[in-house]
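With one protein chain removed, the remaining protein chains of the complex are shown where they sit.
We call the chains A and B, going by the order they appear; numbering starts again at 1 in every chain.
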Amino acid sequence: MNGAPRRISAVTVFGFAVVAALVLLRFAALFVDTDPALVTDTPMLGPSGAHLLGTDPLGRDLLARMIASSEAFFFPGLFACALAVLLAVPAGAAIGYWPEARASAAIRATLTIVAAWPRLVLVVVVVAIFTASVSDPAAFAEVRLFLLGGLVGLSFVPQMAHALAERVLFFRREQFVEAARAHGLSDGRILGFHILWANCRNLVLRQVCTLFGAWLLVETSLSYLGHYGVPAPRPSWGNILADVRFAVINTRRLLIPESWTPGGVVDAIALAVNEGGALAVAAPTVAIAVSITGVLALGEHFARREEGW
Amino acid sequence: MTAAHLLARRALALAGVVLVSSIVFGGMLWFAPGSSAIHDQADSFPGWVVFFWTGVATWDLGPSYRGIGVVDLVAKGAARTLPMVFGALALSLSTGLVLALAFGDRLRGLGRAARALVHATSLVPVFLLGYLALVVFAVPPEGWQQTLAAVVILALGDGMLTDVVLVLDAELRELQDRDFVQSVRLRGGPVALRLAPHIALPAAQLAAGKMTFLVGGVLILEKVLGIQGIGLMGYQAAVQPDFPLLIAITVFATALVAATHLSVDVLRVMVDPRVRKDRRTEVRA
Partner (left out) sequence: MVSDPILRAEDVWVRVTPRGATEPVAVVRGASFSIPRGSQTCVVGESGSGKTILMRSILGISSARSGVTGGQAWFQPGGASQARAVLGPSGRRRRRPLARLRKGWAGYVFQHPQEALDPFRTVGAQVLDSVRVARGGESREAQQAKMLEWLDAVRLPDPRGVARLHPHELSGGMAQRAAIATALGTEPEFLVADEPTTGLDWSVRREIVELLGALCRERGMTLVLISHDFQVVERMAERVIVMYRGELLEDGPRKRFFPGPGRHPYTAELQTRVRDLEEGRAGTGQGAIVAPERTEGCRFVHRCPQVVHACKTGMPPDVVVNNGHRVRCHVVHRKDA
């Protein structure tokens, strides 16, 4: 509503808080003094003063690994976003502003083909081909996350470009564009400033948030499966879960107590927490769920700005 | 433009998409250094493309590295996977519709909490839901339970249900306020019956858009739960690597997505007369 001060919604607060937390986490990862790869203590300890979240099945400090996990997704994710924006914005702007042009038809056909590739299938196939063909697998493991990020970004280009094109086409037919042309403004200035910057900013930001959420999903999923995600000793929220899987499933004390009395359940939970299993499952689960939800909430914030709430 | 004309054009475009996809992925394999694998199948790259498509047409793509025919493997995997994919689509669309209807009015208290719960659960990745199911039940499910678990998880995870609810809810709200619906309501006609085709179209469109996500989700979930479907097969083919099988599965997945889009077009032509024919009678009233 014009004039009246805009009410700050819970979605906005939550979105910005989570994104700020992710940035802080990445920053903290620079200063984690415990080497996350280092075996420091007995496996599967419960929380204590020395290890706030306990240790994992190899005796590594869980908190340090949780923090260091941000390295796995942060910069590759930003790379994915940058690549997608670099490709999608010109493509979307072109097919939206010159819908009849022959080049636009070619761009549209390309986007249709890319859109038909399921994202994870694309990622897995391409990474498999690269893995099979590189001469130095160890060096490739280092850049693999960026390759993953690039592919996820690429797979997102059609969605972003189509959303943008629709908006651009809408504005192209608006009166202010006609007026700007009549005043002798160049197409570049109209498209670049008056349409893209002034009117499509929030749309692109919203798409970037959606992309980052999708990237978090792909990264943790592949890291959990183990072959194509973060290379082994380095942590990711996905492979922390994978590491603790057998320990947790074997004890089964985590959620299925011996007796289903309230006391029994409390005992089982207490035991699970003390033995470290519960936290090792809960911490990455919550981290993944909250990060994705938060990033998408920020996207929702931009969507509302876009719609002029 | 007639309906048949329109559909033929779309079908042709989709066939083109599948063809180009096979050329792109095949080309990556052919020209990647160190992968002599598919070089055994033909002498040159165009020769390989011809080999591949005659193979598809004659139901014979040669053996995979496991020694079993590629086409047979894909067919076997698809028979396990497709029911899960379409089951998940059906489940999330029907649940989404019920929830969208239930959420229709302004929400208070419990309704808001329920909605928040649905969204929060739905935003969890598929692999995590599968993992939590494993942790809770301790043993991987078998047989029909396995299929059921996979259907539920796929219908829920990766934001599936959230998106379905949000889209259908928005569509329903907009539809409910439209004048022709209000006029049916005023004369006491069957509102739901009249709404159905108008909601079916966006729902189908949504389903087609979600197909790529489902294919990705099924790849992960089959690995997590150990289901012997096409997703697990594809993942193993990628890890081994078993390139003939991998290419076949990739093209199959692309074709599946393309076919879903085509069926949406069929539905649109069936339902919406504005697409069907373009004769406009300019009679002045």
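Here are a few things to note about the model shown:
Assume contacts are C-beta pairs under 8 Å (C-beta built on N, C-alpha and C of every residue); 3 or more make two chains touch, one makes a residue touch a chain.
Since this is a predicted model, take the numbers as computed values, not measurements.
The missing chain, though absent from the display, is touched by one residue of B:Gly67, B:Gly143 or B:Gly188; that residue is B:Gly188. Among B:Ser44, B:Ser94, B:Gln145 or B:Gln176, only B:Gln176 touches the chain that is left out of the view. The chain not shown here is touched by just one of B:Pro46, B:Pro197 or B:Gly226, and that residue is B:Pro197.
Only one of the listed residues, A:Arg172, A:His194, A:His227 or A:Arg304, touches the absent chain: A:Arg304.
Where subunit B meets the omitted chain, the residues involved are 104-105, 173, 176-180, 182-189, 194, 197-198, 271-274, 279-285.
Keep this in mind: only the chains that are shown with their structure count from here on.
Distance between subunit A and subunit B, defined via averaged C-alpha coordinates, is recorded as 22 Å.
Taken in their complex, subunit A has these residues touching subunit B: 112-113, 115-121, 124-135, 213, 217, 220-221, 224-225, 227, 238, 241, 245, 248-249, 252, 254-256, 281, 285, 288-289, 292-293, 296. Across the complex, subunit B meets subunit A through its residues 13, 17-18, 20-21, 24-25, 28-29, 32-35, 119-120, 123-128, 131-132, 134-136, 138, 158-159, 211-213, 215-217, 219-220, 223-224, 234-235, 238-239, 241, 243, 246, 249-250, 253-254, 257-258, 261.
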